[in-house]
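In what follows, a single structure is set out as structure tokens and then discussed.
Just one protein chain is left out here, and the rest sit where they should.
Going in written order, the chains are labelled A and B, and every chain counts its residues from 1.
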Amino acid sequence: MHNLFIGELAERLKNRQISSVELTRHLLSRIERLNPALNAFITLTAERALADAAAADARLKAGERGPLLGIPLIHKDIFCTDGVKTSCGSRMLDNFVAPYDATVVARLKAAGTVMLGKSNMDEFAMGSSNETSYYGPVKNPWDTGKVPGGSSGGSAAATAARLTPFATGTDTGGSIRQPAALTGVTGLKPTYGRVSRYGMIAFASSLDQAGVFARSAADAAAALQVMAGFDPRDSTSVDAPVPDYSAALGQPLKGLKIGLLREFFDGLEPRNAALIEDALNIYTGLGAETREVSLPHLPLSVPTYYVVAPAECSSNLSRFDGVRFGYRCENPKDLLDLYKRSRGEGFGAEVKRRIMTGTYVLSAGYFDAYYLKAQKARRLITDDFRSAFEKVDLVIGPTTPTPAFDIGAKMNDPVLMYLNDIYTIGANLAGLPGVSVPCGFVDNLPMGLQLIGPHFAEAKLLNAAHQYQQATDWHRHAPRGYE
Amino acid sequence: MSLTRQDVEKIAHLARLSITDQEMPVYVSSLSSIVNFVDELARTDIEGVLPMAHPLDGQHQRMREDAVSETDHHEKYQRNAPAVTAGLYVVPRVIE
Partner (left out) sequence: MMRDWEVVIGLEIHAQLATQSKIFSGSATAYGAPPNTQANLVDLAYPGVLPVLNARAVQMAVKFGLAVDATVARRSVFARKNYFYPDLPKGYQISQYELPVVSRGTLKVMLDDGAVKIVGITRAHLEEDAGKSLHEGLAHASGIDLNRAGTPLLEIVSEPDMRSAKEAVAYMKKIHTLVRYLEICDGNMQEGSFRCDANVSVRLKGEEKFGTRAEIKNLNSFRFVEKAIQYEVARQVELIESGGKVVQETRLYDSDKDETRSMRSKEEANDYRYFPDPDLLPVEIDAEFIEAVRKTLPELPDQKAARFAKDFGLSAYDAGVLSASRELGAYFEAVVAGLSAGHAKLAANWVMGELSSALNRDNVDIEHSRVNPLQLIGLLNRIVDETISGKIAKEVFEAMWSEGKPADAIIEAKGLRQITDAGAIEGVIDAVIAANPKQLADYRSGKDKLFGFFVGQVMKATAGKANPAQLNDLLKKKLGGGGHA
């Protein structure tokens, strides 16, 4: 049952071959058995899940239909869930019970999904390995000595381990696509503004975007269908019609122009490059045309990101001050002590490092040299993509430079860690949609193929990913012990 | 460029973060390497380019009607508060 795709599950639920409660019980027992080795959850909501499932079964019984009605999921613990602990992977919010639902949570709830729990993540989504979580690292189901990637590592690992059909995530610099690649699942980061950020705890407001992990592009399309759309509570959500993503999956790729990002292939590890070559052959076989395109300013993207994201985070995280919610230090001697110790003790090392980086680049005398310069570079990178999309429909390349690395390998070298995001950050800076799909293995670890499209090209992107998955079975591989 | 301990102390104060003496050297070196890394930007000449603050560049702010849509839930909201008295959030005395 746990290997079925969302479409197959929906079919069986509709035909009453299985009930949502049975499905939920099955997954809860898998979680109980398999999660201890993975640490993919911060909070399990078993009773809530069974209640949701019973409600969904009632709706199904009443004849109601819906692509996600009765389908279980996991929410990244960055999404506020009314009445449920929402920690964002931080000691700061270890005691925090959200009094409201994020828009993404509310929409998925209304669609009849079943919340199994809240997934582990890098603290405040700051990390590429899930090692910065206050709740300990998440292990990669393909090799528990390896990281699952981050920041949405729990959602990725749980989806790969067949503990859930799908899971929500957020992607600020690759936090969906990179862990999707490292755990062998499909990860979609929509266009900035496509999905509401309301109720999603902010890391970097101009980069954050909610998305989804699933085991196929088709499943991701079904989830996006419910998540996408304008939200009056989010001034940066775009009021544009939401196409029927599932209906768009049948399009043949004949004549589709795919751009190879030269900068992505320069110095790419040969075995990684070979997998991308294989994928390109599949696409040309499906009738797509490939040509090389260049993003000359891409080399600036990582330093640009590591100015913009910390700058915004240093301000976004000022609200965690030990006054209205969250961690407060023991008997502060005065107001300054309350602030400094509550934040010093409540935040982990990487979060403090980024807050300080951001404070520095915004401070008097450095603003122009760093923050303003980064904004200029951001336009150049965005313009590079724009001109690329005048020549091609989509661009393609690897999602990550390497497969999953050892836990602890990069923890004490932040810059080395930041370079994991080199292929994913560009899409965030430009606000573009991107998807990572499994495309093979290096050292028995999954690798991801990344497709990036123009703004609001999710349908085209998902169709291209879907066609690839029709022609390959990489997305069907399950880690040993989780089949 | 690399940061001194004094730089980091000043930044930590601005950001209201207590940093222990043991942690301090680690932050001085890691922040220095990060600043070195992003200095690549400071070194590249991209003058005359219009700064881009947001991916929705060119779009403008939507406005809502002036209407009261909220009701009082302070008790629910204050359940997360570390210290409350008579509906007020309590902090060490604010001196002006």
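Quick notes on this one:
By our rule, a contact is a pair of C-beta atoms (placed from the backbone, for glycine too) under 8 Å apart; a residue touches a chain by one contact, two chains touch by 3 or more.
Predicted, not measured: the structure shown is a model, and the values here were computed from it.
Residue in contact with the omitted chain (choice from A:A161, A:A202 or A:I425): A:A202. Touching residues on chain B toward the chain that is not drawn are 13-14, 16, 53-54, 56, 59-70, 72-74, 77-78, 85-96.
Although one chain is not displayed, its contacts with chain A can still be listed: residues 79-80, 86, 88, 93, 96, 98-100, 102, 197-202, 204-206, 232-236, 311-312, 314-315, 318-321, 323-325, 335, 339, 359, 362-364, 367, 371.
Quick note on the criterion: only the chains that are shown with their structure count from here on.
Put simply, chain A touches chain B in their complex at residues 95-97, 99, 192-193, 206-207, 232, 235-236, 238-239, 300, 302-304, 306-307, 314, 318, 321-326, 328, 332-341, 343-345, 347, 349, 352-353, 355-357, 359-361, 363, 369-370, 372-380, 382, 413-415, 418, 429-431. The residues of chain B lying in touch with chain A in their complex are 3, 7-8, 11-20, 23, 26-27, 30-31, 33-35, 37-42, 44, 46, 49-57, 59, 61-62, 64, 73, 76-77, 79-83, 89, 91-95.
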